[in-house]
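Below: one structure in structure tokens.
With one protein chain withheld, the remaining protein chains of the complex are depicted in position.
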Amino acid sequence: MDINDILQIIVSPTTAAFALAAIGLNFHYGLTGLLNMGQAGFMLIGMYGYAITVSQGGSMWLGILISFVGAILFALFLGWPTLRLRGDYLAIVTIAAAEMVRLIGRSQWLKEWTGGNTGLRGNQFKGPFENLSPFQPARIVEIGPFSFHTTIWWLMLVGWVAVAVAAGLFWRLNKSPWGRVLKGVREDEDAVRSLGKSVYSFKMQALIIGGVLGAAGGVIWAHGNAVQPDSMGRVTTFWIWTMLLLGGAATVLGPILGSVLFWAMFVFIKQLAPLVLPNLAPQQIEPLALAFVGIGLILLIVFRPQGILGDKREISLNV
Amino acid sequence: MRNANHAGQKARHFPLRIALLSTLTVAAITVISAVPAQASQLATEVADTSGGTETNLLLQNLLNGITFGLLLALASVGLSLIYATTGLSNFAHGEQVTFGAAAAFAAVTAGAPLLLAAVIAVAAGGASGWLQDTVLWSQLRKRRIAPMQQMIVSIGLALAAVNLLQIWMGAQRVRLSTSIEVRYEFGPVSIGPQTMISMAVCIVALGAVGFFLQRTRLGRATRAVSDNPALASATGISVNRVIRIVWIMSGSLAALGGVLLALYENTSDFSAGARILLLMFAAVTLGGLGHPFGALVGSLVVGVVAEVSTVFLPTPDLKYAIVMGMLILTLLVRPQGLLGRKERVG
Partner (left out) sequence: MSDTKPNLFEGVEATPGAAKPDPIIVADGITRQFGGLTAVDVKHFEAQRHAITALIGPNGAGKSTFFNLLTSFDTPNSGSAQFNAVEPGMPDSDVRTIDLGGMSSANVARAGMVRTFQLTKALNRMSVMENMRLGAQHQSGENVLNAMLAPLWRKREQEITEQAESLLERFKLLDKQDDYAGSLSGGQRKLLEMARALMSKPSMIMLDEPMAGVNPALTESLLDHIVGLKEDGVTVLFVEHDMHMVRRISDWVVVMAEGKIIAEGDPHEVMANQAVQDAYLGSHHDTNLFEER
């Protein structure tokens, strides 16, 4: 049992990246009630947009721009046919579109740019960002229980600042007239329409903002790992949902808490499993931990649908 | 008084219908498995006379598409029935399909002949549907948990199930039968005997489902529940019992689909069902969400488009991406799907 592993995953860039994506999903689902089942697709679009630009010689800023524009276009593409339809259509279309992105990304067709099913290696796109690191010279730095390379410290700093900015944005917009319209849409879009608001446009705005946050999460994730289309399948979207619902949808800090707890528990179960079940083969440990994620999600919806930070009263009104 | 009588009658009919349905399915499988002997004779002749003829790529892919579409229809008809009767988009349905293959594999490993293994898998699939509805879904309905929340529960179930299946089956690929697949040529196309049997089983099973929905009292009750649960329950139909049956059917049809898919692809693994989950969703959405025959039509379209598109695509690994694109475009033009009706707004 190593408590350090758990602490390390809590602050890791991966956790920050998923917190960002979960905040994005919170704009979709928590605020607006949109069933986006393709958040991993937004992450993937973001990381492709960034990594391809940089690996083809573009600058980091151009990469970020393209990644965000990619997410915006993807949101428009998804929202266009579905935002006028019943909610479950968006669910099916987003999951299908995210899968489409992954399938095209991993296909041999565009291998020259996307790297096919092996994706893009870190050294093809991480350079410009790492060069910006103020922590020089590059070495391993130990602070308290954490011991990371300076490039990781730099990535973590940027990642968590981005999370803080996104959470601040959610807080501000949630309490604004704009957020009020979205909450109205979540409750009953016909009522909002009857009050003179263009529901379609508001839903599209929410889809775009949440999608861009997902893309930002993708860029950070890619810096912590690499561009791998198959790690951004629909299961990844399901994880993001689990995080959001665990922390509490429609709350400011819920998605962050959810991401932290998700990864901490994941590592914890992986460490605990061999102690409790000594017969378990090493390759069975990860599936077991993931099976617990699924069971946890079921129990969560049944016994605490509002999540950890959510308001019980709100949920019980769900008529 | 009349109601009670009605319900009692129904209670007696329920096991009967199930028995009938299962016998029909099993009988179909048995009858058809007698075919290969003759088929191989016939096919040998054909192969002898037409050896060397080039098969037509387009027609061959069309045939493959129809075959795959039929398999997909079998696997996804339960998904559609569950959506129709409960409003749930069941994301764990892919694992239901894998479960069928896994159960058959376990039976084969234990020494059972393939046919018996298939029957065991179908029974196990039905049992899993029953179990799920008993311990989980009926409870959620009782607690009035909205279909949307239930969908997330099904996502949790899918995550748990796919990983448990991986622990059970291991990560490697498994094969249900080690027989080498011969292919026989019929004019411009070729097909294997196993595939022909699979197609026949699909057609018979889908026919049985159609017969059940159209002609049996329970089937009509099922359609009544999908139309309007409140009204159905007011006319004396036990909605929960109908849904229970739908879960059992859905589980066993998915299992049968899983077995046939494993035979068709000649291999299976823990994620075999998960891989086709989105194709199944695409199929039922294309056909018309909740429409009883939508799954069949949608599946055929999906199967044919996927296979035929490989002829035109820059790389064949894009074939499922094309299906996803087609789904999105269809929703744009005809959101209610090919067979669906427009909904009442407001």
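Note that the chains take the letters A and B in the order they are written out, and that residue 1 is the start of every chain.
Operating definition for what follows: contacts are C-beta pairs under 8 Å (C-beta built on N, C-alpha and C of every residue); 3 or more make two chains touch, one makes a residue touch a chain.
Not measured: the values here are computed from a predicted model.
Student: Hey, which of A:205, A:259 or A:284 is the one touching the hidden chain?
Tutor: Result: among the candidates, A:205 touches the missing chain.
Student: Quick one: which of A:169, A:253, A:273 or A:295 touches the chain that's been left out?
Tutor: A:169
Student: Quick one: say which of A:121, A:149 or A:183 touches the chain that got left out.
Tutor: A:183
Student: Just to verify: which one of A:56, A:131 or A:194 makes contact with the chain not shown?
Tutor: A:194
Student: I need the residue numbers on chain A that touch the omitted chain, in ascending order.
Tutor: 169, 172-173, 176-181, 183-184, 186-188, 190-199, 205, 209, 313-314, 317-319
In this section, only the chains that are shown with their structure count from here on.
Student: Using mean CA coordinates as chain centres, what's the chain A-chain B distance in Å?
Tutor: Chain centroid spacing, chain A to chain B, equals 32 Å.
Student: In the complex formed with chain A, which residues of chain B make contact?
Tutor: 89, 136, 140, 143, 145-146, 148-149, 151-153, 155-164, 166-167, 171, 278, 281-282, 285, 289, 313-315, 317-318, 320-321, 324-325, 327-329, 331-332, 335, 343, 345-346
Student: In their complex, what parts of chain A are in touch with chain B?
Tutor: Chain A reaches chain B through residues 35, 77-78, 80-82, 84-89, 91-93, 95-97, 99-100, 103-104, 106-109, 190, 234-235, 238, 241-242, 245, 283-284, 287-288, 290-298, 300-302, 305, 318.
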